Structure formats: C-alpha cells, structure tokens
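Here it is: the structure, laid out below.
Excluded from the complex is one protein chain; the other protein chains are retained at their positions.
The first chain written gets the first letter, and so on, giving A, B and C; residue counts start at 1 in each chain.
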Amino acid sequence: MTNPVLLIVVPLLLAFLSVALKNNKKQLLFIAAVFNVVGVFIIENGSYVIGGFRAPYGINLNLDAYSHLAVLVINILFLLIITMSNEKTKEFSTVLLVALAGLNGMLLTGDLFNLFVFLEIVSITGYILSTESKKYKYSFNYLILGTIGSGLYLFGLIILYAIFGSLNMADISFKMLSYDTGKLVVPIFLMFIGLAVEAKLIPFNGWVRGVYGNANSLIGSLFASVYAGTILFVFGRVFGQVLVLSEYLVAVFVAIGVITLIAGEVAAFSKNKIREILLFSSIAQSGLVALLFVTGLIFPTVLQLLNNIITKAVMFTIAGKISDDADTDEADKLKGIFANNKIIGVSFTVSALSLIGLPLFYGFYSKINLLLGLFSKINYFVAAFILLATIIEGAYFIRLLVKLWTPGEEGKESNIKFVTDRKVEFDFNKKVIAFMLSLIILLAGISPSLVKTNLFAMNKLLNEENPSYMFELKGGM
Amino acid sequence: MIQYVSIVLMLIGIYGLLIDRNIIKIIVALNIFEVGLNIFIVSVGFVSGGVAPILTSVNSNSALIYVDPLPQALVLTSIVIGLGTTALALAIARKMYNAYNSLDLDEIGGMDND
Amino acid sequence: MDFNALILFMVFSAVLSYLVSKSNIKLGAYSTILFSLISLIILFLGRNNIGNEFSLLYMNFRVTAIGWYFSLIMILIYSMTAFFNPYWMEKILYPSSYNFLYLFSLAATVGLFFAADLITLFIFWEVVVWSSTFIVPLGKSRKAAVVYFTISSIGSMATLFAIMFVYSKSGTFDINEAFKFLASEPLTATFVFFTFITAGLTKIGIFPFHIWLPLAHGNAPHTFSPVLSGGLVKMGAFIAYLSVGILPAYKAFSTSMTIMGIPFQIYLLMVLGAISIVVGTLMAIKQDDVKKLIAYSSVANGGYILIGILMMDQVTFAGSLMHIFNHAIASAAAFLTIAAIAHRTKTTKISELGGMIHKMPVSYVVYLISIISLAGIPPMGGFVSKWLIVQGLASKGLIFIAFAAFFGSIGSFLYVFRPLAGLFLGQLAPKYENIKPSTLVMKIPMVILASMSVFFGIFPKYLLETIGEIQTSIGIDPIMINGDTITTINGVLNTNKVAAIFGFGFVISLMIFLVLPKSRKVGLMDTYTSAEFIYTPELYHYANSFYAPFERLYKNHPSVEKFLGKFAVKTEELGILVNSLFFSHKPSVTVLWVMAIATLIFLGGVDI
Partner (left out) sequence: MNIMNFIYAFLLLVFVFLFQTSITGINRKVMARLQRRRGPKWYQQFIDIFKAMSKSSTTHGWIFDFGVIMALGGIMATTILIPIGPFKAFADVDNIFIVSYLLAVGMLGMAMSASGSGNPWASIGVSRALTNMLAYDVPFMVLIVSFIYAFKTSSLSGFAALQQGAGILGWNFFRFPLGGIVALICLQGMLGKKPFDSFIAPAEIASGPMVEYGGRHLGMLFLLHEFSTFIEVSIIVHIFFGGGATPLEFMVKYALLYTFMNIISGVFPRFKIDQAVKFYYKVPLALAFIQGLIIIFTGLGVS
C-alpha cells in the first residue's frame, strides 16, 4: 500500500527546499505537482494512521472513494492551472507548494481538528496569494474574515469535542447517530459558519468580490477552481457525511444555499466585468453545491462540483489573462475579443455553456442527475429554484459570450471593424490546456458513460443510493 | 465560570472588529477574540479535582481523576496558528500603510463601488 | 435509408461543411445547400421508416408520422433558405461557424421531432436553442440573442421541470408511456400540462413570450430570419401537440369545468393564443422594419396554430397542421424576398424604400403570393388552412376566439399591404435607380416556395391526405377529403372549383381590359398633385406610419417589453443591493452578518 501522506509531505518538503534553491523554485513546484498527480494514481484506498496512535485517539488519513476522487481532480487541476499560467508561478512557488500540501491534507484527513490546521494553512496561503494584486485592503478583509471563520469553526469543534470526547470524524459520526441532534444546533452551526466563509456562502463571503475580482490568471483560477473545489469537497465531507444534521439545521442550511444561489446569480446578472460575473457565478455555484450536499445527495453534487471547478479553471484563467493584458475586464470594452483568439474563445464558450448546463456538454449530465436526485427526494421547490437560477445564469453568460464574440453596434450588423483594439496574446500552454479541457467537457457531455465507466469505476460508492464513507472505512478504527 | 469569561473575551474581540476602523486595532481585536477562544479550549479540558495526566511516582494510581490533556495540545497549535495569522496581518497592515498612507479603513475605503 | 443514418449524416455534414468553409468560404456555403437538399430527399423518400425505432448513444428515437411531417417542413425551409447563404458569406463575421451552426441546428431539429423519450426531446430542444442563439447576434442586434435565449430558457426550464416531475411519478422517460398516469389525476395533469407546454409557448411566441420574435427575427442575419420564422417557431407547435396529443389532456380534464365543451385549462391557453393574434396583428401594423413586421405576423399566425392544435379535433387540428406548413413556406418566402432586397439596398425599412417592383419584379410576385397566403386569401394554401380553423371554431361556437381569428385575418390585410405599398410600390427613390435584380440562385428558392403556396392552395389534398394519416395515427378522425372537396360539418370547400372560378373571372376581366382602348405609359411622377410641382420622389412617397389614424388609437398600449425592461432593471438593482449588503470591502459588515445570523440561530435553535 502506498501511503497517501506522501501527497502532503512531498510538497511540504519541496516547499522548504524551495527556500534554499531559490533559482529552481518553479521547477520544484512543477515536480511536486507532477508527483502528486502520479501519486494519486498509485495510492490505494484505506485508512492510514499517522503518528502511531490508533484512531480514534490518533490522527488518521482516510482515502476512500470520495476523497480519492477529490484529490485526483484537485491535483490534476492544480497541475493544469500552474502549467497554464506558467509565467506567473515563479514569485509564489513556495506558497503554492505549501498550499498544495494543505489542500491535499484537507481532503485526506480523517480528523476534524487536523482539518482546522490544514484549513488555516490553506487560508494563509490564500491570504498571501491574494496580495499579488497589490489591493491590500481586500487581502486584509479576507484575512480578518478567514480568521474569524476558522475561529468559529474551532469554537464549534471544541464544543463537539466537549460533548463526544473525540475529534475523529468517523467516531463523532457514530456517536451522533445515538444522540439527540436537536441539541447540537449551536456547535454545528458555528462549524458551518467557519466553513461557509471559505466556501463563499452568503452572507459570510464579503471578501470574495475584492479578492476574486482582482486576481490574475493564475490566482483567480486557483481560487475559483482548486481552493473552492477543495473547500466544497470538505464541506460535503463534513456536512454531507460526518455530521448528522437535525431537520431544523437542514432547513436553515438549504435556505442559506438557495439564497446564495439566487442572490449570486442576480448579482452576476447586474455585472459587466468578466471576473465579477465569474466570481458571482462561483458564489452561486457554491450555494448550489452546498445545499445539495446538505440535502444528502452526494453523487450528483460531486458531478456538479466537477462541472463548476473544471469550467471555472478555464474561464478564470482566460478572464485573468485578458485583464492582465488588456488592462480591463469590462465586457463592454472587450467587444469581439474572441474574434482574434478563436481557440480560447471556443474553450471559454464551451465552459460557459457547460456551466449553464446545456446539452451536449458535461454540465447537462450533472444537471439532469441533480434534478433526478432532488425529485426523488420530493424537493420540488429547491429544484424550481435551481431552474430559476439556470435561467438567470443563461441570460448573463449568453450576454457575455455574445459581447465577446460578436462586436457591433445595436442596429448594425456585426462586423470585424467593431472589434476592440485591445490586444490579448494567449500563449501556447493556455491554448492547449484550455482547449483540451473544453474537449473533455464536450466528450463527457456527448458520452457521459465515458465518465461513468472510467473516472467513476473506482468510485463505486458514489453510485450507490445512500453513500456514507463512514461505513466503508469506519475511520480506521 | 472561566468559560463565561472566555466567551465575554470573544465577544469583546468581535465588538472591536465591528466598531474599529483602525487596522492595528482590528488586529488587536482579532487577537483578543483568539485569546478568548483559546481560553475556552483549555477550559474544556478542565476536570474538577483532576490532576495532570502524567504518570509520576506521586500519583501512579490509575483510578485518579485526570484532566483532559488533549485541549492543551490543541490550544498550542491554535496559538501558533494565531501567531502566524497575526504576523501576516501585521505585514499586510504595513503594506497598506505604505500603499495608502493611512491605517484607517474609512480613509482607505470609500471605493466600495469600484 | 434508415433515419439514424440520416441524423448521423446531418451531424457529420455540419462538421464537413465547417471544414469545407475553412478552406473555401463560398464552397462551404454551397455545401449547406447540397447537404440540406440531400437530407430533404432522404427524408422524403424514407417515409416507409415511420414506425421504426432506433438509438444513438443514450438517445432513443421513434419515427412517427407527425414527426416526419414536421421534419419535412423544417428541412424544406432550411434547404430553401440555404440558397441565400453564398451571398452572405462575406458579410457574416464567422462564415464557417455560421455554416456549421446552420446545419447543426437543422440536424438537432430533426432529432427533436423523432425523439422517443423526453430526455432526448429536451436535449435536442436545447441544442437547437443554443446553436441558433449564436447565429442571431451575427445580425443587427446583440440584445436579440440574449432575449431570445432567456425567453427560450424560461420555457425549456419549465418543461424540464415537468419532464422530471413526470419521471419521478411514472418512472419512465418514454414519451408514450410517461404521461399515461395523468389521465386519472386531473390536478397533477393540470400542473404538468401548463409547465410542459411552456417551452412550446415561448417558441411559438405566444403572448406574453412573444417579445423575442420581433427582436430575433427582425435582427438575425437575413439568411437566418426565414429559418427562425418559418422553421424553428414550428418546434413550439410540436411541443404543443405533445401536450394535448400525447399528454392525455382531454381525458385528464374530462371532469374539470368546461367552456363551450373545452376544458378551462385548454381554453385558457386558447385565450392566450387569441391574445397573441390580436397583439401580433396590432404590433405588425405599426412596424416600419419589414422583418419585424413579418415577425409580428408570425406571432399572430402562431396564435392560430396553437388554437388549432389545442382543439385536437377533426377539422381545426387538420387546419392547424396545414397552417404550420403554409405559414412556414409563406413566411420563409416573404423573408427571403426581403433578404433579396436587403442584399441590394442594404436596408429593410419600409420608409427608406419604395418602387422596388420596377427593379425586382420576381421578388415582388413571390412576396405577393406569400402574403396572400399569409393573409388567407384564395387561391393560396393559407386560405384552406384558415378556412378549416375558422370552420372548426364556428362549429364549437367559440365566438371570442373566433373574434381574434377574424381580427387577425382582416388585420393581416392591413399589415401585409404596408410593405407592398411602401416597399414595392410607390415612388422609386433615385438612389435605387441602378440596382440590379436578385441573382438567379436567389430566385430558385423564392419561386419554388411561392409555387408551393399556389399549388397547395389549389390541390390541398396532397397535404391533407398526409395530415389525415397523421390524425388516424394519433387516434382522431381524419379530415374528410374526397377528391379536392373538403367536407366539414358546416360546409364544404372545393378548392379546384374556387380556383377555376377565380381563373374564369380573371380571364373575363383580362379580355375586357384587352378589348378596351390602349393606354399610354407615363412615369411615376406624372400624377395628380393638386397643382403642386414636386421633383423629389422620396417626398412623394407615402410610406411612413401608413395607418397613422389607426395606430393613434392604441399608441399608449401597455407592453410586455416595457414590463420586462422594468423587470430587468429591477433585477439589476437587486443585484446591486445584494452587492452592497453582502459584499462590502470592510470586514465589519460581514462580521456583523455573521453575528446577526449566529444570534438568530441561537435564539431559534436553543429551544428546539
């Protein structure tokens, strides 16, 4: 058995090395990312004890179907994003290495306090990355909110510990089954707030606009795709699988999710800057994913989450690059920008259409699955809200795409002479990877069975009706 | 009792976050919040009449009541993380002062609509 | 040839056409003609496929008579319009993508009509929507594409909801099976009926979803407007058919309150159809842009089609199916003539044109025949279908619906005449003195479509026999047709005879004209001017606000556009509110939120 702890340790080790080997930082980052991607395919499912104490007394790593899929996707996306924005990684190599370690740790750990530690590590790398834009007040805002959030998470966690005397996820999960969950509203809710700050749920996400809205191609896509993906995977782990929620809490969380979804879409509709549109769409998607996790749907939610983070990786990279080169990301000033960058345009379009959930793209498959799930749970209202959100989402994405593809004045035919004179040059890496990702989205949409048989073969649990990893590994106990 | 004190400390910290406009004061408030939290964590491990869970020659009798040692370990970690965060926050505060020539969020801000 | 091969062929032809266009734009445009014509022939000859079932990937298909009929119309319109593509290749921003999307959306429509399960139906529906959405902004308006897509997705999302709902209840996506359980559940059936049909309503352009038609049809590239109006709108009719034909609406609503024998749920939609007729007619009357005018006429005609389909009976349903065909070819032909004129004059505004008949006589004749058919005047096809619809309405005594039908019918004389008078007739502006007539390739489809309008007006039996078979296949009495005599409860119509009488009258009139003394040809400016001297033909041309006194009567009308405009503004304002409430750049605001929510939860959670 290959120990998945390598996924955490190796990047961390290289992070220390990178301080010494200043000139080769970039290469080290690349090595770590490649190592992790390769490693993901080698590691095997199981529970791994760290430090010699048997669970639930010691810390353990849980590698089951869910976390395996998560580390697979997150590591691959991490590699793709740093390759796409290769030119920007030098400055932040060390931080990125630490972040990679933290992200893997968050996904793998089977211990709630350990999760807090990794969460803080990842958050701190996030604060540092966000300073790249030189908009320090946004970073400061992010820092304060992130710290408060994780403080509240810890607060709730400690109360849980006081009640159950354990920090092990599986242990707490089992103990909660025979406990009146109605009495756990306060600690669970504090933990929820803690994760919600990072997961961008309204109203705990005041930092998002400043940070995402000014991020460059590398950092924007990292935040929107890798960071958001990780935190949502963890959210699904904690609130979808570990903690047993009372009906009251489920209702409150679903309400928060729905509000996030609708408010996010509406806010995105009112925006003109590409990155702001994308960030509000990310917020909405987070709300959607969170509420689906809370509803107890795992498989369709994961599908939707994958849809979100893969497409956002492509779109934020492109949007960041555009604003880096053209000095603006206002759609009105970038009319017809894709006319000169067709491959990038196609990738962006495919991603956007997939995010809306239009057929022939992967997003449709996830949308159908989550609707099927919701209907099987008789959650008609949530389904109706999701469809409503889709309408708004479609409206602003199509508006954006139309602006970026077809320049022209109202009442005059679209013509090349209306194309903006701002120039954006996309390098080879971005073109190839963005196009490849959009091709994958397309193929997965045309033949979803491809996804199902290949990617999900190792993930049989997710296909089952009521997946709970707790019963597979029992947290290593 | 000590738990109430800690919660009061946390609330003071949050109150500071709510009303303070000065970056340094906000960082201080954040620290007060964290201190309150840390005290709370430690307090959880307290068992009335318990002794330190260390096997010594004095109290080798395992029937004795021990205090919970884990929260102390946790709080160590938490303090370290808090320290790191504060350091980073101060670094950012310095950068902000260089960039905006002010430490007052109201003066720095006012660009909410950008 | 099997139809799964047909669908595959159509998809690959789209890709092929893209590749060809990449190397040679003109050749690519001609390839769209070729491919769509081949598809048309395959489909036409493959009628024996009706009843076959096949699957591609995860999609299942079943060839039905009505699906065959709809796809025939669709491919016909596409292939005829394709003849215009070569002339627009230099003007369109992305010619190769245009060709690809053109053929791709065609393939998707055919897939839609042959869908055997609801998911397949929905997939192709959405594919058509997004593929056509990207063609629209190549024309004159970017906003049009957004409105088109948004309105379409309102419909498709409602339909998706219905599909999922039905699936969760019946456990199957199969179109024929999924709805069966509704027959005994009137309440659920009402809900499913209204949500499922919404996509159809948005696509046909039924009030209040009609606003996208004038925007999209009026501003799409000239070569795509015929397809939108003649073709894609008819997809909505198909959904409407599914909602009353396959969904057992009449059976399910048999216990509900009826109005003149029609369940009120269905009557409600018929009223919407009637409102669309009136609104479409009134708005068409006041348009200055011909394309918008024809677009609004599509709204009105969509109302007829919807009403007819909802009746689901022997006469009206047949009339509606026939009207789908007639309106498709007539409105496509009308749009094509406008495209031919815009090709030379670069404008479609009535007030900027005039006297085009002297430069483009063929376009004029085609336009004349098409609008006569649109207005439902014999001896064109449109007359037969409108006659059937009106007969059906009269036999049920639906006078309020009939009022709308007549209002639309007579109102259509008004609006079809406007372009005729302002654009084709009247004074020819000197700047158009030297324009050339339309090219031969453009004339081919126009002449074909116009002659079809005439042919099916005189010999409707070739169409009505097919429609009768469709009616038999879905279990309602086929339309009674004997030779060329159509018989309904209240009357008979022999189109041959009417045409012969018309011809007879025309011949006599012609003879009178020829016998009488010859007349002298004079110029257009040589007219009675109340003794004024006028030298500017443009000023001597009555084309602006043609029906000014009538338009004044309803100039302050409320409109869905205004309402939706306000709604969009409100949505944006809500977005700004969300922004300022939740997304402050100061930590204190968010911390306050955290505390407020936490306090609320504590208060609420403690006593639970």
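FYI, a residue touches a chain if its C-beta (ideal position, glycine included) is under 8 Å from a C-beta of that chain, and two chains touch if they have at least 3 such contacts.
Everything numeric here is computed off the predicted structure, so don't read it as measured data.
Engineer: Name every shown chain in contact with the chain that has been left out of the document.
Structural biologist: Counted over the whole complex, the chain not pictured touches C.
Engineer: Could you tell me which of C:51, C:491 or C:565 touches the chain that is not displayed?
Structural biologist: With C:51, C:491 or C:565 as choices, the missing chain is touched by C:491.
Engineer: For a quick check of understanding: of C:504, C:567 or C:602, which residue touches the chain that isn't displayed?
Structural biologist: C:504
Engineer: In the full complex, which of C:16, C:183, C:275 or C:421 touches the chain missing from this view?
Structural biologist: Result: among the candidates, C:421 touches the missing chain.
Engineer: So which of C:84, C:335 or C:383 would be touching the chain we can't see?
Structural biologist: With C:84, C:335 or C:383 as choices, the missing chain is touched by C:383.
Engineer: Who touches the missing chain here, C:204, C:353, C:372 or C:594?
Structural biologist: Of all options in C:204, C:353, C:372 or C:594, contact with the hidden chain holds for C:372.
Engineer: Using the document's contact rule, name the residues of chain C that touch the chain not shown here.
Structural biologist: Looking at chain C, the ones touching the missing chain are residues 260, 355, 357-358, 364, 368, 372, 375-378, 383, 386-387, 390-391, 393-400, 402-403, 406-407, 410-411, 413-414, 417, 420-422, 425-427, 485, 489-494, 496-498, 500-510, 512-513, 516-530, 540-543, 546-547, 549-550, 552-553.
Throughout what follows, only the chains that are shown with their structure count from here on.
Engineer: With chain centres defined as C-alpha means, what is the inter-centre distance between chain A and chain C in Å?
Structural biologist: So the centre of chain A lies 43 Å away from the centre of chain C.
Engineer: State, to the nearest whole Å, the distance from the C-alpha centre of chain B to the C-alpha centre of chain C.
Structural biologist: Chain centres of chain B and chain C, defined by C-alpha means, are spaced 67 Å apart.
Engineer: Could you say which residues in chain C touch two or more other chains, in rising order?
Structural biologist: Answer for chain C, listing residues that touch two or more other chains: 584-587, 591.
Engineer: Quick one: which residues in chain B touch 2 or more of the other chains?
Structural biologist: Where chain B meets two or more other chains at a single residue, that happens at 14, 17, 26, 105, 109.
Engineer: Any idea which chain C residues touch chain A in the complex?
Structural biologist: 57-58, 91-94, 119, 122-124, 126-127, 129-130, 133-134, 137-143, 145-146, 149-150, 153-154, 157-158, 160-161, 164-165, 167-168, 221, 571-576, 578-579, 581-587, 589-591, 593-594, 597-598, 601-602, 604-606, 608
Engineer: Report the residues of chain C in contact with chain B in the complex, numbered from low to high.
Structural biologist: Listed in rising order, the residues of chain C that touch chain B are 580, 584-588, 591-592, 595.
Engineer: Which chain B residues qualify as touching chain A in the complex?
Structural biologist: Result: residues 10, 14, 17, 23, 26, 30, 33-34, 37, 40-41, 44, 68, 70-71, 74, 77-78, 81-82, 84-85, 88-89, 92-93, 95-96, 99-100, 105, 108-109 of chain B touch chain A.
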